[in-house]
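Removed from the display is one protein chain of the complex; every other protein chain stays in position.
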Amino acid sequence: MFVAFILFLVVVGTLVFHFWSPYWLTPVASNWGSMDQTLILTFWVTGAVFMAVGLFMVYCVWRYRYQKDRKAEYKPEDKKLEFRLTLLTAIGVVALLAPGLIVWKDFVTVPKNAVEVEVVGYQWGWNYRLPGEDGILGKTDIKNISDNNPYGLDLNDSNSKDDIMVQDADLHLQIDKPVKLLLRSIDALHNFYVPEFRAKMDMVPGMITFYWLTPTKTGEYEILCAELCGTGHYAMLGTVLVEEERDYSNWLAQQITFENALAQNRTILQLAENKK
Amino acid sequence: MPDEFGYKIEAKVDMAASGTSVPPIDYVPVAERPEQELYHSKSWWTTYVFSQDAKYIGIQYTCVATAIALVGLTLSLLMRIQLAFPNLSLLDASVYYQFITMHGMIMVVFFLTALFLGGFGNLLIPLMCGARDMVFPYVNMLSFWVFVLAVLVLVASFFVPGGPTGAGWTLYPPQAITAGTPGNLWGIVLMLVSLVLFVVGFTMGGLNYVITVLQARTRGMTLMRLPLSIWGIFVATILALLAFPALLVGGIMLLLDAVFGTSFFMPASVSMGELLQTEGGSPILFQHLFWFFGHPEVYIVALPAFGIVSDLISVHARKNIFGYRMMVWALVIIGALSFIVWAHHMYVAGMNPWFGYFFATTTLIIAVPTAIKVYNWVLTLWRGNIHLTVPMLFTLGFIITFLNGGLTGLFLGNVVIDVPLSDTYFVVAHFHMVMGIAPVLVVFGAVYHWFPLVTGRMLDQGLGKLHFWITFVGAYMIYTPMYYQGFLGVPRRYFEMYESSYISTVGLNVFITLSALVVGLAQIIFFYNVIRSVLKGEKAEKNPWKANSLEWQTPKMPPEHGNWGEKLPVVYRWPYDFSVPGVDKEHIPQNVSPSEVAGAKVEKT
Amino acid sequence: MDHVTDKLPKGLSGLTHDLGSDQTAFKKVPWGKAMMWIFLLSDTFIFSCFLISLMTARASTTVEWPNASEVFGLNFFGVEVPLLLIAIMTFVLITSSGTMAIAVKFGYEKKRKLCAWFLLLTAIGGLTFVGMQAFEWTKLIFHEGIRPWSNPFGAAQFGSFFFMVTGFHGTHVSIGVIFLFIMARKTWRGDFDTARRGYFTSMKSNYEAIEIMGLYWHFVDLVWVFIFAFFYLW
Partner (left out) sequence: MAQENKQEVTTHKIGVYLWIWGLLFVFSFFSYMVDYLNFEGLLRWALILLFMFAKAALIMAIFMHLFWERWTIVNVLLWPMSFILVFIGIMVAESEYTFFTRLFYFVVGT
């Protein structure tokens, strides 16, 4: 009795905790609400299975608890039952998987009109690069990295001159405009993750990874690094702002391009030189 | 040939009841396998220390694995205290990362793998197969001592300059070997050396387990009459033999990267503002190698638990296991599938995006054979006669926690749901439910179950029940809230628990830590129980649980050197003949011939 | 007795029969041999992982991969012959595999001396192979300037994989050579005829040990086939 009761409490308690506790997904702020839907579908299907199997077990424990004069049934196999259960489970699996794969297709096909934004992770912080007027990001090479050229941009690549550098500052995104985030790391693995956007992807040194999203809600969101990258991993936070078009353009106008930055650096160097 | 094979094997068939045909044991030539030559120890050293008797080796493995598990447990409690009460400044960030790394690695590899395969494998395989010992006792002994060496090297890394590695148990490069990660010089090297030693030691043992099951069974013991415990351990051992190579290779390459400055996994990159000399390597390659090992590894700790639980549930519910053949096939299929799902750990690792389809599909397919196992456990309870003994309680706890953890695995396996949940506490909750509690509960159940076989004494049932309830309910309370932290996006491996601006989880965090402390301390009950019972526990009668499998049918209990005295047992039936209609005896051990239970209405052979 | 085993069904029905039978799953296979087979299966996975890593590194690097047949060429009386040394090494290893097969045959037939002689031949073949490999390594390191971490010809991984994979294979060969010498001695002394107990294991052994040794040695040769194709010809 006691055993069955406590087990019953555990199974039901799980459900109660779910409804009673305030903890649940943060409100979604991107187009990836479809992920939430798949998640919730899975939640209900698996939740139902959990309750069904759990409660059935509790029932058995209570109903068939030891009695001196009871003899257990002898039944090695029941092909029909096993077949039915297998089929049912297979259907369940398909029901979960199919929507998932459809959303995944969305996730890996970047819309044509998405603008590219490069996120550069380093130990332990974030830099960003926007493609500038030509809409194309210049090529990079880790070996070009220097104080003058923190992104390692290729000076010979004409596309890189107008690239806009957002260094040690917040990233701004325009609402309802799809962006393709190109993720690059210069040292260890990192992961660009904004809980409200749902999407995340590791940044791997030696290659470029990506994902895309459309921000759908203005506001300020926290960026978390979601891949262990050394001692400072937990402190590798950042901020992303989703803004209306006007605010966004204002912000954009204040940013400097690679060329300007280079020139500035040169003049600074020059001044230092002259002073000598 | 020795006369002992002179029996005429009687085997009644009841095709209707069992659906199987009798394995054609009659015309396999007798004495195809002659008596095993036994190793005889000569001195105290070779009896107790460098013992070649599988039973002793099993106990030695168990003790070492338990000892290192206590280290892992202590680390986890310190981590939890740090997370919930940062004001105490118990640990600093690097120490925290060192602790999670050691905690993860110790628990998965050096505790559960060693315990299930080395410990239970050695103890149970020869006994349950009806062999006198493992096939190569000497190699078996070496296996244990290499394992001890591996553990010592691992522990040594706590004492080297820089401390143990803090790269996470996944040891991903580049960070595993670059500055910015604690223990990137000495710690990582010792960790890798320790793993290589572990693999070498395990291979020696693993070959023994596999060959003993395949080639050293007793007369009448067909594969389809093996207890499911053996099936679980057997399949897990095969997985290990095929999966550890990937770890070995990844480990060697990482070692070379760390020590010789090669660029297997190291692309051109910067470390702490300095350009490294490496070029062209691929960090993702390491991840593939690691998970080609890592995913089978998680089933290596799960399958033996599945097997053992099946036996416990059947014995203590006094009912045959439901769908034995399905159970065996499910084990085999899960084992095989586990080799083609590895990249579900890498959905967001930046691999080729198209892989998502393949790996999501294969991953979710595993749910089907696993589901069959869960159903069959529960259906075994149905119309049983359930003794709520301590092993049975742990079994019930296992079913609930495994069900819970397995179902949340479906979230993660379905690639798009993994995208938001990956690397959050949802994953931590998933794998602790399914690996940190479920198999550990089985270990406890198994210890309560087989303790009399090893020591000849019973463990105290009252203390056992207390221990069970605190551990099960407590552990459930540790991890259930973590799912919800995961939904909120709280990332794992954060030294300072991330506070979502949406809703604070400080309360949850403290709750989790308090539960963990209670559960951790409750283990004292268990160890007290063990020590007390070894010394002055109630003497066990022979076959106290009235089980059918061979390990309880030895002439002496605990079994002596050589296990079976004069004659090897002859097996006539599967190990689950409980409550057979038409027979007065409630259970029929495997070595009871059909003529001795003439009244049996059905007989599954 | 044997005629009974021979009556076992063959092919697919043999498979189901064996797996459904008691005592042993591999009929007529002694424990040691079964163990060696399973070990080799595991070892195959090790070498496969090495070669898969090599393939991945090579296919994903943007740096030029050195041309193996030039790097491993040998200047022979003023003529550059590509891969000459490797060709000779392959020849030696295959030959030793052949002598091993013959040693196993004589082991089956319990021809003590012949068996021992061929084991010795095999061991010498193995030793020659290792010797040439040592020569090749020194040549590459001291003359060509190839290092595990870099090389003058192109992608750094070239050297890394070369030393790692051939080193791992060479270790296998060296271990094999040691055991071949031991086996040759044991055979010569007649341990397998008198069932003399092993020094470490204190177990008796018999001519099956030769066959097991043979499996290992052929495996080493087998791996070389793949290394030859992937490393030197690709």
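Per-chain residue numbering starts at 1, and chain names A, B and C are given in the order in which the chains are listed.
Here, a contact is a pair of C-beta atoms (placed from the backbone, for glycine too) under 8 Å apart; a residue touches a chain by one contact, two chains touch by 3 or more.
In this text, all values refer to a predicted model and were calculated from it rather than measured experimentally.
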item	value
Displayed partners of the chain not shown (whole complex)	A, B, C
Which residue of B:Met224, B:Val259, B:Ile340 or B:Ile503 touches the chain not shown here	B:Ile340
Touch with the omitted chain, as defined above, among A:Met207, A:Leu241 or A:Leu262	A:Met207
Contacts of chain C with the absent chain, listed as residue ranges	1-2, 5, 8, 10-12, 14-15, 18-19, 25-32, 34, 37, 41, 44-45, 48-49, 52, 55-62, 69, 82-83, 87, 90-91, 94-95, 97-98, 100-102, 105, 108-109, 195, 201, 203-206, 208, 211, 214-215, 218-219, 221-222, 225-226, 228-229, 232-234
For chain A, residues in touch with the removed chain	137, 139-141, 144, 154, 157, 182, 184, 206-209
Contacts of chain B with the absent chain, listed as residue ranges	31, 34, 37, 135-136, 242, 282, 284-285, 288, 292, 339-340, 343, 351-352, 354-355, 358
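Keep in mind that, in the parts below, only the chains that are shown with their structure count from here on.
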item	value
Residues within chain A bordering two or more other chains	none
Where chain C touches two or more other chains, by residue	none
Residue ranges of chain B in contact with chain A within the complex	17-19, 93-94, 97, 166-168, 170, 172, 174-175, 178, 180-182, 267-272, 275, 280-284, 317-320, 322-326, 348-350, 353-354, 356-357, 360-361, 364-365, 367-368, 371-372, 374-376, 378-379, 381-388, 393, 396, 399-400, 403-404, 407-408, 410-411, 414-417, 419-424, 469, 473, 476, 480-481, 484-485, 487-489, 491, 493-496, 498, 500-503, 505, 508, 576, 578-581, 586, 602, 604
Of all residues in chain B, those that touch chain C in their complex	23-25, 27-29, 31-33, 37, 39, 135-138, 203, 207-208, 210-211, 214-225, 241-242, 244-246, 248-250, 252-253, 256, 260-264, 277-282, 285, 288-289, 292, 571
Residues of chain C that touch chain B when the two form their complex	1, 4-5, 7, 17, 19-27, 29, 31-32, 34-35, 38-39, 41-43, 45-46, 48-50, 53, 56-57, 60-63, 148-149, 155-157, 160-161, 164, 168, 200-204
